[in-house]
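Omission of a single protein chain aside, the complex is shown with its protein chains in their original locations.
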Amino acid sequence: MMEKKTDMSVNIAGLKLKNPVIAASGTFGFGREYSALFDLSRLGGIAVKGLTLEPRKGNPPPRIAETPSGILNSVGLQNPGVHAFIRDEIPFLRRYDTAIIANASGNTVEEYEEMVRILSDADVDAIELNLSCPNVKEGCMAFGSTAAGITQVVSRVKPFCKKPLIVKLTPNVTDICELALAAEAAGADAVSLINTLLGMAIDVKTRRPILGNIMGGLSGPAVKPVALRMVYQVSKVVKIPVIGMGGISNGTDVVEFLLAGASAVMIGTAGFVNPYAWVEAINGLEQYMLENNCRSVAELTGGLIV
Amino acid sequence: MMEKKTDMSVNIAGLKLKNPVIAASGTFGFGREYSALFDLSRLGGIAVKGLTLEPRKGNPPPRIAETPSGILNSVGLQNPGVHAFIRDEIPFLRRYDTAIIANASGNTVEEYEEMVRILSDADVDAIELNLSCPNVKEGCMAFGSTAAGITQVVSRVKPFCKKPLIVKLTPNVTDICELALAAEAAGADAVSLINTLLGMAIDVKTRRPILGNIMGGLSGPAVKPVALRMVYQVSKVVKIPVIGMGGISNGTDVVEFLLAGASAVMIGTAGFVNPYAWVEAINGLEQYMLENNCRSVAELTGGLIV
Amino acid sequence: MNLIHRVGAVNRLNEETFLMTIDSPEIAAAGRPGQFVNIRCGGPDAYLRRPISICRIDRERGTFDIGVQIRGKGTEALSRMRPMEPIDIMGPLGNGFSLKPEDRRIAVVGGGIGVFPLLQLLIEHPASEKLALLGFRSRDQVVLEQDFQMACDELLIATDDGSYGTAGFVTSLLEKKLGEKTFDRVFICGPTPMMKRAAAILLERNVPCEVSLEQRMGCGIGACLVCACKTRAGDDWDYAHVCKDGPVFSGEAVIFD
Partner (left out) sequence: MNLIHRVGAVNRLNEETFLMTIDSPEIAAAGRPGQFVNIRCGGPDAYLRRPISICRIDRERGTFDIGVQIRGKGTEALSRMRPMEPIDIMGPLGNGFSLKPEDRRIAVVGGGIGVFPLLQLLIEHPASEKLALLGFRSRDQVVLEQDFQMACDELLIATDDGSYGTAGFVTSLLEKKLGEKTFDRVFICGPTPMMKRAAAILLERNVPCEVSLEQRMGCGIGACLVCACKTRAGDDWDYAHVCKDGPVFSGEAVIFD
């Protein structure tokens, strides 16, 4: 009898991934640096650094503060702009057998539309709309923290979007389900959550905020309980797939998010501490699946017993 | 020349505390247990376990889960009811020279009113309205997560309140400032924040949530950056004093919250790990004040340089 | 309460279990069988303290032993502590087993790591006849056999897989023994299903029993109310708290469900 190998692949609204582990946007650059450490083809996908229409310099340093079991960042979308990404980075990323997810931000609805038009014609596998960055003044969080804002942006870009459209949600809201439902209704093919929780750190010696931008986004293990709760809540109300993230560090954490309802996951901050976190999480998930006779990732998704 | 000693006392809208460190509601019971470990008169105040009109059994166990640098709890307001508190606990607490803050919850606006009427005639120093408990189905969070709900409850109870009225806010909202402003406008004498962040933990072995109640409230060092940010934001917009809490573990953390804008602080979870956390935080604050020539706590409040 | 004590000897009992001696004249003097201590295990991810039963007390030397099974982050970190290291412990906590002079004939029923708190109980109990029934998964899980042997009049061991002692559950041993004789009180500690079954067997025969419960804890002293367990309160039920009202409860009081 042939032994049935565990099937790690997932299909997120047409986006096929060899495994459900994706590098989270903003933590993995465009993959170049980590390609020196491991084979990027191991990854289910890579969500590239958040892109904007024009290049952006980002916020003044310091841009990171360490917090208990987490970090605050205030990078503020430093990026070379979408055109440089298409020209310089896609060819590099395409050398690897992994999905490319373009993470896109805009200051205005028009800019979101323009970004989606441009990226739809580029060689990427999916578009992740960042409606949730806490580190920029305009756009983003402004749209992302109300259902109306999400409806406005998503329904505007949807007609032009030729790729699976993932809408990334902010956790800094009263009711994340409402936002997810708005995204779904407006045409999102999937939602990803959570982006960072708005936070702050203070140095009592200088009596100043540690971050140059005063406030920043909290990520890492500290936020995992909040992220897990939101993934659970959202996946119970939407029909589209949910991509979960927030503090995932290993295979066990991945399984938790899958059980809570995620179809795939993203990992960011943990990679700063352990540069092999992504690969180890994939291996850990596979081991769990083998030990527990799971034939497919879908068997785990939403498998929480309550 | 007489050496001027550091003055640790604070006055929160008429509530006089010998120092700004208060035991957070729900983590300190009615003080009996910790009175065996240290002199309760050391504390600025004690916010007692959340009270309701009738005794409550609370939620099914397990009621606690450990998370990275924090905990989730789902106690669900187990308490003997406000009458038993007045009869059995106040006499005990009054043996100590520390402020008694009655933390009150209700299922309905009427219940909140009733609680405030009863507690106004009891021997307590202040009333903290819990509009933010994530662990009970009715009341509480329902009122506490919209400005309208807060306005409704606070303006209803205010006319009957003969004690300083502190309104405790939930962090599980899009805009905490809006809520704080609503509390202020409706007559709150102070706001306290943050209550716990709604979260969840899963056991991959059993594939079940760890908490009997599925979700619970996140507290401890993990939430400190979020709490600090909210205290900073709120204290910039309200004129009434802000009592800060969320993950405070030592004197340095206390100073951070004061600098961010708090007039006093509460400490909860840290005491589970270190039962002397409250006392050590007071000592640590005093030491910081001495080393930095701070004559009074008020000098630190809002002293952040941005 | 002094929190800082010192690790003494650390000995592996089997692959996943170790016995640790703690130097602490205070806890050794105050501790009673069935009480527990709450240990800050350290390690980056073990934020809360871990409750562990007092297993044996040497009051002359001012030390006590704990028997610990490595289950997760905290117990794993604990297992790596070395002799002479300082260790942060709150204790003794909880109420302990009853030690009544009128209980002349007693039995203890322990399962797995539940055997640990029963050792000091046997050592210290004033009864004239002491029976120990211990259950383990398999031969290599059997711990402290000699120590129990010395602390009681008769020791019977059951293993689930029959690799040592009697094959089957310790509750079957209990039923068999109850066919032969009765006891003034039986003390039970082990996995919940075992305790539930054992308590039912004993209550049916009107034999008083005490069970030692486990629940996840916060403060460990009764202030935070997280360690709830269902107990009878007249015709109704209520939540008692394992850390303060327990960990030992009378068998009739507990509602296992």
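Each chain gets a letter, A, B and C, in the order it is written, and its residues are counted from 1.
In this text, a contact is a pair of C-beta atoms (placed from the backbone, for glycine too) under 8 Å apart; a residue touches a chain by one contact, two chains touch by 3 or more.
Bear in mind the structure is a predicted one, so any value in this text is a computation, not a measurement.
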Considering the complete complex, of A:N19, A:S69, A:T196 or A:T301, the missing chain is touched by A:S69
Touching the hidden chain, out of A:Q78, A:T146 or A:T174, is A:Q78
Against the hidden chain, chain A presents residues 26-29, 32-34, 36-37, 49, 57-58, 60-71, 73, 75, 78, 210, 220-221, 269, 271-276
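The rule is short, and it goes like this: only the chains that are shown with their structure count from here on.
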Taking the mean of all protein C-alpha atoms as the centre, the chain whose own C-alpha mean lies closest is B
Whole-angstrom distance, CA centroid of chain A to CA centroid of chain B, is 34
CA centroids of chain A and chain C: separation to the nearest Å works out as 46
Within chain B, the set of residues that touch 2 or more other chains is 65, 67-70, 220-221
Listed in rising order, chain C residues that touch 2 or more other chains are 45
